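If you scroll down you'll find the structure; I have some questions about it.
For this view, one protein chain was removed and the others were kept in their places.
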Amino acid sequence: MSTEVAPDNTSDTEQPATYKVIGTRPIRHDGADKVTGKAVYTDDLHLPNMVFGAFVRSPHAHARIVSIDTSEAEKMPGVLATCTSADLPDPWDKVDNLGEGCVNYAHLSGNVLARKKALYKGHAVAAVAATSSHLAQEAARHIKVEYEPLPATMSVLDAMQDDAPLLHDDLITHTLGDEPARPSNISSHIQFKKGDIDEGFAAADVVIEREFKTATVHQGYIEPHVSVALWNEDGRLKIWTATQGSFVVRQQMSELLKMPVSQITIVPCEIGGGFGGKISVYEQPVAAVLSRKCGRPVKIMMRRDEVFEATGPTPGSFMRVKLGATKDGKLTAGKAWLAFDAGAFPGGVIGPGAMCVFSCYDLPHATVDGFDVVLNKPKTQAYRAPGSTHVAFATECVIDELAEQLEIDPIEFRLNNAAQEGTRRVDGPVYPRVGLVECLQAIQKSDHWKSPLTGPNRGRGVACGFWFNCGLKSSVAANVNADGTVTLVEGSTDIGGTRTSIAMQLAETLGITAEDVIPQVVDTDSVGFTDVTGGSRTTFATGLAAYEAALDIQRQMVEQAAQIWECSPDDITVANGVYQGNGRSLSFKELAVQADKVGKPIVGRGAVDPQGSTNAFAVNLVDVEVDPETGKVTILRYTACQDAGKAIHPSYVEGQIQGGSVQGIGWALNEEYFYDDQGHMRNASFLDYRIPTCYDLPMIDTIIVEVPNPDHPYGVRGVGEVPIVPPPPAIANAIYRATGVRFRELPMSPPTVWNAIKGQNTGE
Amino acid sequence: MIEFEYAAPTQLDDAIKQLTAAGDGARVLAGGTDIIVQLREGLRSADLVIDVKKIPELTQLEFCGEQGLHLGASVSCRRIYDDENIAAAYPGLADAVRIIGGWQIQSRASVGGNLCNSSPAADAIPPLITYSAQAHIAGPTGRHVVPVEEFCTGPGRNVLQQGELLVALTLPPQPSGSGSAYQRFIPRNEMDIAVAGAAVWVQLDKRGERIERARIALSAVAPTPVFAAEASEWLSGQPASEEVFAKAGELAKRVATPIDDMRGTAEYRTHLVGVLTKRTLATACERART
Partner (left out) sequence: MKTHVTTTINGGSVEFLCQPRQSLLEVLRDELSLTGCKEGCNNGNCGACTVMLDGLPVNSCLVLAVEAEGAVIETVEGIAEQGHLHPLQQCFLEGAALQCGICTPGFLVAAKALLEKNPQPSEQEIRFGLAGNLCRCTGYDKIVRAVQAAAQTPEAQSPGLSKRPGLLSRTTQTEAKSL
C-alpha cells in the first residue's frame, strides 16, 4: 500500500504544480529487455578470443608477503599471463573524491594487489589469466606465496589500543590538533562543535548516555563484481564493467595505471546492484594488466565468497551518544563519540557518520568526535547513506529512551525537536526547507499509527533518519529525431530505473510523453563527465541536466519554428509542448518532423554541477513480535515514510523506499560478518550471510511526502539512500516495547535477543 | 572445478563396478546440491562422478499402507511432498523435505543424498531416525541393511565402505494413532541451515490422551543427528500434556553436545533443543489424533 500526501503546511504560493508526465508511472524503457533476459550485463559479454582471470588471495588476516612464485602456474598449458603488484606502477599519495567518498591512490593500488603485506583474509595478492575460468582457478592454486603471519586486530576498540598490531607503520593520525609522534591504527580524528555542551547539559532535566555497537555488513548486490578488459596494441584500454560510475572508474584506472584518461574507455554494462559498493575498482586494473600481458580480452568475475571477503563492506562501529532534555521535552545538548572501522586502509565513512549523528534534531549545543580506524578487515566502502544508519541507531534509541523517561509520546517528542528550515547542523550547514516535520505528521496520520497493536510479545517502534543527498556533475545530450522522438544520451548508469526518471523530466519539460524519449546509457567516450550513480543524486542531478537539455532543445525548436513560420523567435510561445506563433500552432512532434526537413539538426545539451545537499528525511514505523523462547523477531507490519521532494516516478520511489527498508531490516536483525579468532570470515555465502528472503517479510507500506526541493525545477530531492537509515533503531525501539529490553548492538539476531531476555528474567 | 569424468549407469551392478574400480576417486551424484558445491569449493575431489539417477531402483518411490514406504535413495524431496498420501502418512518427513533449501533445491535434492552427506545439521535424518527407517546398502560384497540411527558416524562420515551405494530407505507402515513432526530453528524463515532441529514420532493410546511410545531425534547439536533415547523412553505411558512435553524437552537436552559457531552458541543450541522438542511433541500428538 502506498500513499502520497501533500504536506499540510504547503503554503499558498506553493500550489502543487500539475504535471503531465512527472508523477505518472510509465513502463521503464529498459524493462522489456530485462524481463526477457536480453539486457546485457557485464558477464553476458563474450568477446572473441577472450580469456579468464582468477585471483590468488591471502589466507591470513595479516601477514608479510615474503615471496610470490608464479613460475609453476605459468608453465601450465592454457595459462597466458600472471600478475602481481610489481606489474602496477608505483603508486602516488594522491587523494581524490569519487562522489561517495575519497580515495588515496597509494592505498587503492595496495588494495587492488597487496604490496608488502596482506592486510585482511582475501586480500588479492596475485592473479592469472587462462583459457577457461576453471583453468584460471586451478592455476591460481599453483601460484606459490610465502607468508609470514602477523597478529591481527579485528575490532575497532582493540585496534585503537596503544599495543595493537599496526597495519601501516607510517600511519599518523590526521587531526585538527597536534599530530601525534607515533604511528597508530587511528587514521583520523574529526571533531564538530556547536554551542557549549556544558551549558547544554546543565540545562537538562534528564541526561541519558549509552554505548552502541554494530557489526560489519555488506551491500549484498546479487551481481558479483565483473569486468572485461581489452588493452589494445595501440595502447588504448577499454573496459566493460559493472560500475556505479564509469567516469570514476576511468579516473581510478588512469591514476593506478598512470595513463591519460583519453587512452581509456569505460563501457558501463547493465549493473546488478551496487548500493555504494561498486564505485571503487577491484578487478578492473588487474584484468587490464593481464590483458596487456597476454594481448587478449580478459574477463574477471569474482566468486561470491570473494565478494564478501574482498570487496568493501560497510564498517562495524562503536558509538557512545549522550543526550539531554528538559522536562517539557526540549533537547538541550548532545555529545557523540564515534569510532568506525575503515577496514585495512584509511578512509571509511566516519565523516558522514559524524555529520549525521544529530542531523534530525535542533540541538543548541553539541560536540561530535569521530575516529577512522584501520584493522584487518577488507577496506570498507559506502553502503546506502554511508555512516548514517550507524549513528541513527545510536541517536534514535537514546531519543526513544528520553521520550519514555519524560513520558512523552515518541513522535511528539521528535516533533518538538525536529530539524527544520533554519536549523544548523553540528557540522555547520543550515537547512533550507526540509520535510522531517511533515514526515512525522504523516506517520501520525497513518492508518498504521492509528491502529492499536495488541497481543503478547508485540511492540511498536518509530525512528527517523537523514541523508544529505548530493549534487555533483552530470551531463546529457539529447538529439531530436525526424519522427519527433528524442534520444537522450546520458552517463549515469541505471541501477533501478533512472533512465526513465531522467527521461520523464526531459519529456515533461518538452511536453512530450515519456515513451517519446529514448534514453541510452553510453560509454565514457560518448557523453560528458558524469559522477557516480550514488549519493541519491541521479534523478536529481542528471534529471537537472536533462531539464537543461530540454530547455536547450526548446530554444532551438523556437528558432526553427520562427524560420518555418517566417516570424521572429520572440513571437513564438511554448506551452505544454505546443508551439504557437504567427497564427499557427504545432505540437512538439509535428514541429520536429517539419524542422527535420528544413533546418539544422536539433541537439540539446545539459551539463550541471549543483552544489550542496538536498536533504532527505524519513520516518519509519514498525510492529514486531518476539518469540520469547527463541529470541526470533518477526516483522508484523512496516510503514516507511519519506520526503521525496517530488516523486518523478512514484513506483520507483516506492521501490527505493521498500528496498532500502528491507536492507535496513536485514542489518537490524541478522546480517553480520562473523569472524573466527583467526580473523577469517566464516559466513561468506548467501546461505550464511543472511539477507532477508521474501518469506521473512510483510509488505512494506510507503508514504511519500512531497516537500519540494527549492533547488530543483521539479522539486526533486533524490530518494535512494535515506530509506535504509531508520529501520535498525525503529526495530530496536519496537523490540524494547515487546520485551522490556533495550538492544544496543546490531544485529539483534535470535541468540542475542534470547540471551538478553533470559538475562532480564534471571535478573542478570 | 577440477576435471573429472562422468558416468550415468542404468544398472545397479554397473554402478557398483564403476564405483569399486574408481576407488577413492569416485563420487556419487544424486541431486548434486551438496556434492557439486563441495567439488566446486575444493572440499572434496573426484576423478569420476557417478550419476545414480538413471538406476531404476534408486528412483523408485512406493507407498502402501501395509508395507510402508520404499524410498529410492535418489528420489527428490519434491516427489515426496507432492504425493499427498506419503505426506499424510509421514508428516515428519514431509516437514523436513519441504524446508530443505528453496523449491529449486527441492526439485533435485534427495533424502538419500541428505543422509549420505551426513551433515550434523541434515534436516531429513532426524525424522528418518524417529520412524526407525532402514538404509539398504549395496556393494561389491552384496547387500545389507543398517538402521538410519547407526548410519552416520561423524560430520560428513558414515558407514558406507568403498564401492558401496545407498539403494533405498524403507520406513515402516504407520499405525493409526501415530503422529510425527519435525521443526528446526533458523534465523530466517527459509533458506538456512538448522541451528538446532527436533523430530518426534509418537503413538498415542486409543483415546489420544496417553503416549504409548515415542521417538525423538535431534539435528545440529552433536557430531551426527542423534536419537534421544532417554527422553523417548521416559515418554512411554505419560499423558500427552504440555508439562510432559516440556519435561521431555529437558531430557532431550542431555544428548545435545553442540559446539559454538556462527550459527549459535552451545548454550543457545541446547536451549533450543528443549523448545523444539516441546513444540514438535505438541504437533505430533495433535497429528496423531486426527
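First chain written, first letter: the chains are A and B, and each begins at residue 1.
Going forward, a contact is a pair of C-beta atoms (placed from the backbone, for glycine too) under 8 Å apart; a residue touches a chain by one contact, two chains touch by 3 or more.
Predicted model, so just to flag it, every value in this text is computed and none were measured.
For the chain left out of this panel, the touching residue among A:I700, A:V719, A:A732 or A:L746 is A:I700. The chain that is not drawn here is touched, among residues B:I2, B:A88 or B:V145, by B:I2.
Although one chain is not drawn, the whole complex shows that of A:S492, A:Q505, A:S661 or A:N733 it is A:S661 that touches it. Listed for chain B, the residues touching the missing chain in the whole complex are 1-6, 8, 29, 32-33, 36-37, 39-41, 49, 51, 53, 78, 101-105, 107-108, 189-191. Touching the omitted chain from chain A are residues 25, 27-28, 30-32, 34-41, 43-44, 46, 134, 219-224, 270-275, 301, 303-304, 495-497, 649, 651-652, 654-656, 658-663, 685-687, 691-695, 697, 699-700.
Quick note on the criterion: only the chains that are shown with their structure count from here on.
On chain A, the positions that touch chain B within their shared complex are 134, 137-138, 629-630, 632, 669-670, 674, 682-683, 687-688, 690, 692-693, 695-696, 749-751, 754-755.
Chain B meets chain A in the complex at residues 1-3, 185, 187-193, 195, 261-265, 268, 271-272, 275.
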